[in-house]
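Structure first, then comments.
With one protein chain removed, the remaining protein chains of the complex are shown where they sit.
Per-chain numbering from 1; labels A and B assigned in written order.
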Amino acid sequence: MAKSKKSVNLVQAPLRRLAPIFILPTFFAFVIGFVWPFIQGIYLSFCNFNTPKDAKWVGLSNYMKVFQDAGFLNAFKNTAAFAVVSIILINVLAFIIAYALTQKIRGANLFRTVFFMPNLIGGVVLGYIWSMIFDGILKNYGTYLTANGTYGFWGLVILVAWQQIGYMMIIYIAGLQALSEDMLEAARIDGANGRQTLFQVIIPNVMPSITTCTFLTLTNSFKMFDQNMALTNGLPSVIQDGAKINVTELLALNIYSTYNINKNYHGVAQAKAVIFFILVAVMAIAQQALTRRKEVEQ
Amino acid sequence: MKKTAQQYSTGSKVLTWIFVCLSVVWVFPVVVVLINSFKENGFVNMEPFALPSGESFVGLDNYIKGLTFGNYPFFRAAFYSLFITVTSVALILVFCSMSAWYIARVNSLFSKIFYYLCLFSMIVPFQMVMFTLTFTADQLNLSTPYTIPIVYLGFGAGLAIFMFLGFIKGLPTEIEEAAAIDGCGPLRAFFNVVVPMLKPTMISVGILELMWVWNDYLLPYLVLDRTMYMTIPILVQYLKGSYGTVDLGATMAVIMMSITPIIIVYIFCQKHIIKGVAAGAVKG
Partner (left out) sequence: MKKLIAMLLALAMVFSFAACGGTAADEPETTAATEADATVGTTEAVAATEEAAAAGRVYYLNFKPEFDEALQGLAATYQEQTGVEVKVVTAASGTYSDTLTAEMAKSEAPTIFNIGNMSGLKDWDEYALDLTGTDLANELTTDDFNLYNENGELKALGYCFESFGIIVNTALLEQAGHTLDEITNFESLKAVADDIHARSAELGFDAFSAAGLDASSSWRFSGHLANMPLFYEFRDDGVTEQPATITGAYLDNFRAIWDLYITDTAADAKTLSTSTADESKAQFTEGKAVFYQNGTWEYAGLLEAGMSADDLAMIPIYCGVEGEENAALCSGTENCWAVNATASEEDQKASLDFLYWMVTDAEASAVMVEQLGAVPFKAAPESSNAFIVDGNEMLADGKYTVSWAFNHTPNVDSWRATVVTALAAYSADPTDANWEQVVTAFVDGWAIEYNTVNG
């Protein structure tokens, strides 16, 4: 009690006086870069607008249009499928690689360096490089990347796996290295075989890393834009059941291209963005809640 | 005992070989870009995996062409990319660590509100604010490479403050109080006492923000006055998009020029980078 009072006097009071230096610059930038655009974004999703100056309130009509948009539904399905596949693929492979690299093998550091490298290259450049590689390979079979949705989908999965496995591997390695030798030793003494050690000792103890990585891959997949645009740009584009669909388009790209149809679609795109935000937010909150419950249980 | 050691080492050898193969697969895409950057335009599309031969080899021509390709000098884009990245990361590190310290030590309603807003901003995807951010940035004249770092500070503040705060909360307050007793003002106390302790978090935040800003495409594409300023990712997309004159060879050279410096930096600082990523992820 006395301590915190002293702290109030000694640290807090002078600091409070210097608020204009310590916190206001960040806060102003934060208002410009986030708070105001966010509020305006919510408002404009109920408007027809070209610029915010000429916004006209239209109520829920933008949202009605979103739910009738076959392209948006298709993008949603794609994104969900893409998220599931890439979460599983990336995490399983990253974990296996991390596990192997924490065993005593020669050149582990070098391998780690190599696997992480793709993270340094931007998504646009990656998409470009991989579209060339996929087309180069598919050419030998008389076909091409945007010939159908399957190639484009798996192409994106491969690209993203190649990029993110290294990142997740680093996190898993950190988790695995934090395992105490004693625990593994105890398992060995108890006569646990390799499989039992893995599933009953190692995996439960690196659970925090697993949740972190799952969450990261989930949000990365949902927000995926650059790679999607540079690899296929949503192509092929086909007509299905009387509606036009960009077969390999994910949500973020769909929002972006909606905005560019013409100025009557600015409000619709913003409404899609709001729905997208709610989706991402719900997932993040659910994930937090789950982790917290697990932590309490343990 | 000896036997198991031997078994272990064959297993390890096999594993090493598997990893050697896997590493080759991993660097393959970059190698493809490298070999194609020495090939004449027409050959890139025809045989993307073939090594440059007498007929297709053009030496450094693509690199020379790449420097001025698309009516936009490569160095200009590289300069903007570098400037934006360095300034934005510096701004974020300095101002967000200060703000985090303020929030941790000053117990006010404002601190609380700001903290919860930061938490909230972390779950908001960029798409939610991208169109409106563009308008705001234009109205405030933030659409140049010299001012866009303020936008990055604003949009990146949430995560950075959250990470700094996580660390600062664990710091004992006694040292700061002792400094205050010695007559140290908050600014000096922060830079002399708090910042040295924050160093590991600084590195970790710095690296995460660095990778984000350097590779970011959509934010600068929307916010920057695209008629005057391009960063490297925007330039690459621009080269790919032009009708009629897609010079693949020169584009490959541009890509090579843009990723080589990063890879060199990475090779020298990989320990920090990898540590930073690991630490950042555990907290985030």
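The definition used in the following text is that a residue touches a chain if its C-beta (ideal position, glycine included) is under 8 Å from a C-beta of that chain, and two chains touch if they have at least 3 such contacts.
Predicted model, so just to flag it, every value in this text is computed and none were measured.
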Left-out chain, listing which of the shown chains it touches: A, B
Which residue of B:Thr134, B:Ser204 or B:Ser258 touches the chain not shown here: B:Thr134
Per the touch definition above, residue among A:Ala13, A:Val84, A:Leu110 or A:Ala147 touching the missing chain: A:Ala147
Contact residue for the chain not shown (choose from B:Ser37, B:Thr87 or B:Ser111): B:Thr87
Contacting the left-out chain in the complete assembly, out of B:Phe49, B:Tyr238 or B:Tyr266: B:Tyr238
Absent-chain contact - pick from A:Leu179, A:Ile210 or A:Leu235: A:Leu235
Where the missing chain touches chain A, by residue: 25, 29, 50-51, 135, 138-139, 142-147, 235-239, 242-244, 246, 260-264
Residues of chain B in contact with the chain not shown: 41-42, 45-46, 71, 87, 90-91, 93-95, 134-135, 138-147, 149-150, 191-192, 195-196, 222, 225-228, 238, 241-248
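Simple rule for what comes next: only the chains that are shown with their structure count from here on.
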Interface residues, chain A side, partner chain B - complex: 3, 6-8, 10-12, 14-19, 21-23, 25-38, 40-41, 44, 51-52, 97, 100-101, 103-107, 110-126, 128-130, 132-133, 135-136, 162, 166-167, 170-171, 173-175, 208-209, 212-213, 216, 222-223, 225-226, 229-230, 251-252, 255-256, 259, 266, 269-270, 273-274, 276-277, 280-281, 284-285
Touching residues on chain B, where the partner in the complex is chain A: 8, 12, 15-16, 19-20, 22-23, 26-30, 32-33, 36, 44, 47-49, 91, 95-96, 98-99, 101-103, 105-108, 110-111, 114, 117-118, 121-133, 135-137, 140, 142, 150-158, 161, 173, 176-177, 180-181, 185-187, 189-190, 211, 214-218, 232-233, 236-237, 240, 248, 251, 255, 258-259, 262-263, 266-267, 270, 273-274, 277-279, 281-282, 284
